[in-house]
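One protein chain omitted, others in place.
Take a look at subunit A:
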Amino acid sequence: MKCLAFSHPRDSRGFRKLIVVATEAGKVAALHNGDGHIVWSRPFPRKLAPQQLLQWQLFHDLTHAPRVAALHSGSSGSILTVLDAHTGAALEEVKLPGRVDKLVGIGTLSISEGVEQSVYLAVELPETTGATPRVTLLPDTPVARDFFVAQQRSLFFWTESAAAHTAPSTLEAPALQGYGFDGTAAEAALSGAPIHAVRTWSLAFPQPLLAVAARDPKEPTHSSVKVLGDRSIKYRYLNLNTMVVVTGLAPGVWVDPDEQDSIQATIHIVDSASGHVLHHQLQPYARGPAAAVITDNMAAVQLWDASAARFALTSLELFDVTPREFSVLDALFNPNATQPVTSFNPPPLEVISASFFTRTPARSFGVTRTRAGITSKQLLARTIYDQVYAIDPRYIDPRRPKKTKLTAQEMEERLLPYQDTLPVNSLSFVTYDKQQSLSTHCSIRGPSPRYSTWLRFSDGLHFHACQVHAHRLRAPTSLSHVAAPFKWTTLHRCISGHGFSLPGLPGCTYQRDSTLNLLMQYTRVSPAKGFDTLDDDFNYGLLLTALLVLSTASVVAHFYTKSTSLAAKWK
């Protein structure tokens, strides 16, 4: 299931969103984020069920609705349907001759006044190992082709092989493959011929892949340095192409008790444009299941510690240690003071890492996001207990000192003394209910509750993470296996008070394709405790009363002082 979020054009605070979802059953629907009701829904034939939902066009004026594209990829051909996000009407259909194995978003371009078009590369991987993948531009217009040619030299993409998750990879069947474009691709794009990508790098690991995480290209970063307590500067390694790759023993693989001591997992920091392995570190006794995330210059990896029989979270912080002199005049007046970062000449890295036992093990991670990237981010862990827990970055700071008495500088940096287990603060849970009946039901039937994408939206200095947590319920074959219909309305209430209760969806029965059969949860998260907005229960009446009383008192006092001073003058 895929989903996207669009903001309301007249909404200045960024709280009103329209969530467009595409289900496996072939239905594309839009939900209102206030109470979750369906704004529109559009069924697709089962065989042409869209597998991807893409942002297509965004308009800056109020009269046009944003457009979303639903892509179905098949062996005989692929279809891209462009829908109006506010009404669900199909606006155009683009047919592609081949499969679409991978889809790469390469940015947005403004095609006319106030219209932003997102451009994608539809990659068809070759059947034979020697051939190069064929790439089609979506949309395939001259403007998009010019856009592609303009950035062709700095454009790269990488793919991950599904087989590498179960078995070690070889160079013939690498785990990670990077592609780029050369001059022939630019000529082909300009002449209208099919574009071919070239393989630039491939990586094979002796152990199966456990988790791969890359940085979000649109993630805003506010500061490129970290200032320590003694006022010295550490330069953060902020290359957008950094990714973290975790390899190790796959979950469920039997290991002989005599060989338990040789279990180890490896965390690699890889540059995805050049394929350089910038750093790798061994985690002894660690194995899958694993989850990883990388944001800014911090990576977090969760592995199972076989010797302690607990989940362990390792955090890594990357710093650029090229020797450099900081000159204040340069920083203030020289426009070329900051040199751009390139993947093909990686600087020397310093990686600081620390591991902690975690009592909220995660299946996957997300990170809160803001518009400017100023407030510290919280790591959102989707736990194996179907809850979402927000981990404060101070707890997983790898620079936590391993002593109890802190110096003044460490206290100024707000560092906490190292403790081997991460605390569980019940107020940091983003979700409220545990869906007991639902998970039991799903475990009987088969499909486990799984996450769709994390939606992140931001509003100035206020940080929100909107997560859409969907349970896909496949219709049971016989209704006798269905659990007693639980009340959809009472299942989700968010602790922050911003939640909603899902009203009874139309046709709330277990029928295939007639309803969405989804259970959605929507939450707003404020890592900075919402310092810039008023609470929902702010007492406006009290404020008005106080203002009225004060203004009346000031008027009365003014007359009183006038009369007393006049009496004094007449004395």
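Just so it is clear, a residue touches a chain if its C-beta (ideal position, glycine included) is under 8 Å from a C-beta of that chain, and two chains touch if they have at least 3 such contacts; residues count from 1.
Following the convention adopted for this analysis, contacts and distances are computed from a predicted model.
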Practice prompt. Could you tell me which of "Metaxin glutathione S-transferase domain-containing protein", "Cell cycle control protein", "Cyclin-like domain-containing protein" or "ER membrane protein complex subunit 4" is the UniProt name of the chain missing from the displayed complex?
Written response: "ER membrane protein complex subunit 4"
Worksheet entry | Absent-chain contact - pick from A:105, A:168, A:289 or A:393 | A:105
Response to the item:
Among A:21, A:96 or A:155, contact with the omitted chain is made only by A:155
Item to complete: For the chain that's not shown, point to the residue among A:41, A:108 or A:221 touching it.
Response: A:221
Fill in: Sole residue of A:283, A:343, A:360 or A:428 that reaches the chain not shown, by the stated touch rule
A:343
Fill in: subunit A residues that touch the omitted chain in the full complex
52, 54, 102-107, 123, 151, 154-160, 178, 214, 217, 221-225, 227, 231-233, 238-241, 243, 271-274, 326, 328, 331-332, 337-344, 566, 569-570
